[in-house]
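Here the structure comes first, spelled out in structure tokens, and everything after it is commentary.
Note that one protein chain of the assembly has been removed; the remaining protein chains are unaltered in position.
Note that the chains take the letters A, B and C in the order they are written out, and that residue 1 is the start of every chain.
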Amino acid sequence: MIHLVDIVLSLVLLSILLSFGSSRLPVLIRVIGFQGVVVSSVPLFMGHDLSAFGIAFSLATLSIRGIIIPLSIYLAIKKVAIRQEVEPIYGHHASMLAWLGLIVAAAFISGKFNLPAINNHPLLMPTAIALLAGGMFLLMGHRNAIAMVLGYIMMENGIYLVGTTFSTSTRHIVEFGILLDVLAGVMIMAVILQNIKQQFDDVDTSLLRTLKE
Amino acid sequence: MVEIVFLIPFLTGIVAFFLPRTSGRVLLVLTGAAHLVLSLILWTGWPEPVFPAYFAVTPEGLLSLIVISLLFFLISIYTTAYLKKSDIRSENIFTGSMLLFLSTMTMVTLSDHIMVMWIAIEATTLASAPLIFTHRSAASLEATWKYVLVCSVGIALALLGSVLITLAMDIGGVDVPVSFSALTTAARQLDPLWLKAGFVFILVGYGTKMGLAPMHTWLPDAHGEAPSPASALLSGVLLNCAYLGIFKTHKIMVAAGLESFSGTILMVFGLMSILAAATFILKQTEYKRLLAYSSIENMGIIAFGTGIGGLGAYGAMLCLIHHSLIKSSLFLTSGNILLGFGSRLIEDTGSLVRRMPRTFVAFFCGFVGISGLPPFGIFIGEMLIIMGAFRNGHYVGAAIFILSLCVIFAGFANHALKISFEGYRTTVQMEESASMVWPQYVLLLTSLLLCFWIPDIFSRTITQAVTAGGGVF
Amino acid sequence: MIVSVILWFLAILLAPFFAAVILKVKAFFGGKKGPPLLIHYYTMIKLFQKGSVYSTSSTFIFKLGPVVSLCTAAMALMFLPVAGYRPLLSFHGDVIFILYLLGLGRFFTIAAAMDTASPFEGMGAAREAYFSIICEATFFMILILFFKLTGSLSLADYLSGSGPLGLWQTAGSPLLFVIIAFFIVLLSENSRVPVDDPATHLELTMIHEVMVLDHSGPDFGFIELGAYCKLFFYSAIVSRLLAPLNPGNPVLTGCLFIAALLVVYAAVGVTESVMARYKMDKVPKFILTSFVLAFFATVITLEFLK
Partner (left out) sequence: MLLNRNFTLMKSVGALSIAAGCLLGLYYAGLQLTLPVSARASFDYLHHFTIAFQIDALSAFFLVLIFGISLLAAIYSFHYMHQTEKSLATAVNYLFFSLLVASMAMVVAAANVITFMFSWEIMSLSSFFLVIHNYKKEENRKAGYLYFVFSHVGAMFILTAFGIMYFYTGSFDFGETAALTNTAKILVFVFAFIGFGSKAGVFPFHVWLPHAHPAAPSHISALMSGIMIKTGIYGILRIYALLNFHTPVFGEIVLITGMVSGILGVVYALGQHDLKRLLAYSSVENIGIILIGIGIGMIGVSSGKPMMALFGFTGGMLHLLNHAIFKSLLFMGAGMVHHKTGTLTIDALGGLLKKMKITGSTFLIGSLAISGLPPFNGFVSEFLIYLGGFEGTGLDRMAFISILLAIISLAIIGGLALACFTKVFGVVFQGEARSGAAENVDEKGLTMLIPLLALAGACVLIGVFPRAFVLMAIHGVSGIGIGFEPALLEPFIRLTGNITMASAIFFAFILAALAVRILLYRGKTITRSGTWGCGFTKPTVKMQYTGASYSASVLAFFSTVAPLREDHTGVEGCFPGHSSYRSKVNDVAELHMNAVIVHPVLALFAKLRWIQHGDIHLYIGYILLAIIVLLFFILGCIYDVRG
């Protein structure tokens, strides 16, 4: 099983790379959706508790993360037909290098902690950290509001990974609550995106700098 | 049946979305009243919640709860009058999200499970976002965008922090429910390193929500753009909720004997917030932003006091309560001013004393109270904090604290005097309806009363909360 | 007691006479014969016989002024040990009392001057007020010195009996500075040349004289008498310091005292004859020199007491 988990995790890492590399919004969204699916399937492969209850929850999570959230964003874009290109503030190559640096740093940091969980899933901690940092990277690296939302989702994925894999004691219902929150958050963001589009007919956040001292 | 306290507003909120204007307003006030009654009942006999794993009645929670429901009741009354005057499209959304906001905040005060707490706080963000966006202007849109995104990111970090704390449990090898109360009792066995990490993430996360510098950046925009009742709720109680999260975590740290660690961090952030507030208060041009920054300042004061512990913690608790009362009254008053002068800029206002005498009284009393002068409660709170700081030998901290307070006072007084007395081009009186003034009066009077006399049960609750948070007498 | 009362009356009576000495000396320097020594008595009698003219803008202050200034001067004389005999009154700190009493007199003179709404009198008043500030500083400087020497704060202890002698023995040569300082104070307080020229005809340059321009008749007489008493007071102090020793029998003492007094008055006369009055802006510097002298004397004495 362990190998399986590691393969899955490496898929996640790959998705991060893709997200950095992709220059078109729909692609980016798909990548995030894929990432969501993979991440939420991790617990299944780890096989914490394979009770029907747990599996049901995992599946629900998977559907929300993998389908509903990306879909909502996608619809938001569709409603407001906008430029499909997204340019990172710092071009592609820089992003690639950033990704490599990210992986290395993540591995290094996670090597510092001595955790029981890590011993049987060497890739897990680095992946989580990479997801977090990657999300941050997307958030700060893009002027495009949608890309920033996607970055937020990526962060959430990372945290979810950390949470679900480590703590046995958190209840599913709680996770589900969290998930609902995230969902609602993304929904609201989508609404705001539409409004931004109507206001400025663009989603470039550099337009949103009027409120300052 | 503790949960009912937040279930009722939840349901009514859902209902309110589909109601016409008038009945929506009525529902708002009714819910506020019902909520107040319920929380008072909750106060007298502490009943057991249905899901003890997730919810519990804690002293600090009760404190915030009572403040919240009182404030909400008064604000709802003000709101009805405010809505009559102001031009707000889609009013049902406004009232609905007000109620949802209330329910989520109540949930925060009652939640005991770490994750549930997180859920509730994130929910407050989501529920309050429509409130900020009420005016549908570009500026309000931007404010909402920043608010949602910055807070979500911050709170995501808080989630990570909560996860890390559970991790600390795993490593510490304790198997108790992941609730603050249980953790506080078992704090000693938790793994200190991960606990610290968890605290840090939670502090930054909820600190973002609470408005501690440098994560405070969303706050002035949101408070400035939201309609006044909403801003009153935001800075009056929302910040308290965020603080509650930090405070409970701090309790764990104290129980784990790490209060020097968490205390230092809290003090540093507190001072940073006060300094940041001073920076922007001095030359502020909009009075609502001014009030927002003053909220940041007060949150800084509270964090500082909590970090000090001892007397300071007690002072912080007092400041927390009184700040809610006074600041919300100030925001409501600012609503009157906005309606009267039709501008957010300070230089467009003036000679409030002649044009709206009753509003002036509320405004100036609020100013006096917020800048830490008697006979309002923040005075005693700040004094205790300073004394506590000296008592525990934080000379430098106290020095910075005092100096920046002086600067802030100078700046705030300057603006307040401008608004109240500066050039009266026209001395026509503006009409101010009673229901838009006496909520503020009630709030201020409450603060005044609490400065002199605190009911026994109340003070006992405060003391319990404080002693749990490392306060000693 | 009786003696001191008599002496006090004598002092008041003789004050005008001594003032006339100054005129004599000046006349001598001018190569003239000069007025008789009793000139002031004649003028005063004349004044007392006259009536008065009051300015329409004046009030009761104007009438009160002369009375107060006379009374303060006469009162000051009560504390003065004439010819080294115990004065009528004397208590710890009476010097300060006297100084402030004279201050009271000054206040009323100025008030009376301001009362007339005359620009020149106001000008004079301003100068009077200004210069006296520095004089007081000097006086107190000297007081500090004397207190260090005698440990007392009353004129009687300084000047009566063997007081001055004691001062000379303890302080020695620095006392000369003190005497000069005192002399300068005397000149400025009594508005003599080079601070002020009572004999000039141009109101612009006057200080004391211009302030009493509008007084006439008995009021003016009072003022004159007060001025003489004040002059006598200061010069008596100086003379006691000049001739410290007091031989046993009263006659000798009296003669010595009178001789010393004459010397002082003559000195004033000489100064007036050989000097012209300073420009108004130089006057403060002149008076400051007295302060400096006193300070100097104090410092030296204390150094060499240690």
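Just so we're on the same page, a contact is a pair of C-beta atoms (placed from the backbone, for glycine too) under 8 Å apart; a residue touches a chain by one contact, two chains touch by 3 or more.
Bear in mind the structure is a predicted one, so any value in this text is a computation, not a measurement.
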Which displayed chains the hidden chain touches across the whole complex: A, B, C
From B:Ala34, B:Val407, B:Met430 or B:Leu445, residue that would touch the chain that is not displayed: B:Val407
Which residue of B:Pro52, B:Pro177 or B:Pro374 touches the chain not shown here: B:Pro374
Option from B:Gly154, B:Pro227, B:Gly245 or B:Pro439 whose C-beta touches the chain left out: B:Gly154
Contacts of chain B with the absent chain, listed as residue ranges: 145-146, 149-150, 153-154, 157, 193, 196-197, 200-201, 203-204, 207-208, 214-215, 217-218, 220, 261, 265, 276, 278-280, 282-283, 314, 353, 368, 371, 373-375, 379-380, 383, 386-387, 389-391, 393, 398-399, 402, 405-407, 409-410, 413-414, 417, 421-422, 424, 454, 456, 459, 463, 473
Hidden partner chain, residues of chain A it touches: 136, 139-140, 148, 205-206, 208-213
For chain C, the residues touching the chain missing from this view: 48, 50-59, 61, 63, 67-68, 70-72, 74-75, 78, 89, 91-94, 96-97, 100-101, 103-104, 106-107, 110-111, 113-123, 125-127, 129-130, 132-134, 136-137, 139-141, 143-144, 147-148, 153, 203, 213-214, 217-219, 221-222, 280, 284, 298
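Simple rule for what comes next: only the chains that are shown with their structure count from here on.
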Category of the chain touch graph - line, ring, star, complete, other: other
Chain located farthest away, centre of chain B as origin (C-alpha): C
Top chain pair, ranked by number of contacting C-beta pairs: A-B
Innermost chain by mean C-alpha position: B
Cα-centroid distance, chain B relative to chain C, in whole angstrom: 78
Chain A and chain C, separation of their C-alpha mean positions in angstrom: 102
Sequence positions of chain A contacting 2 or more other chains: none
List of chain B residues in touch with chain A within their complex: 113, 115-116, 118-119, 122-123, 125-126, 129, 133, 138-139, 141-146, 148-149, 152-153, 156, 159-160, 163, 166-167, 169-171, 175, 177-178, 220-221, 224-225, 280
Chain B partner contacts - residues on chain A that touch it in the complex: 115-117, 132, 139, 145, 148-149, 152, 155-156, 159, 162-163, 166-170, 174-175, 177-178, 180-181, 184-185, 188-189, 192, 195-196, 199-200, 205, 208, 210-211, 213
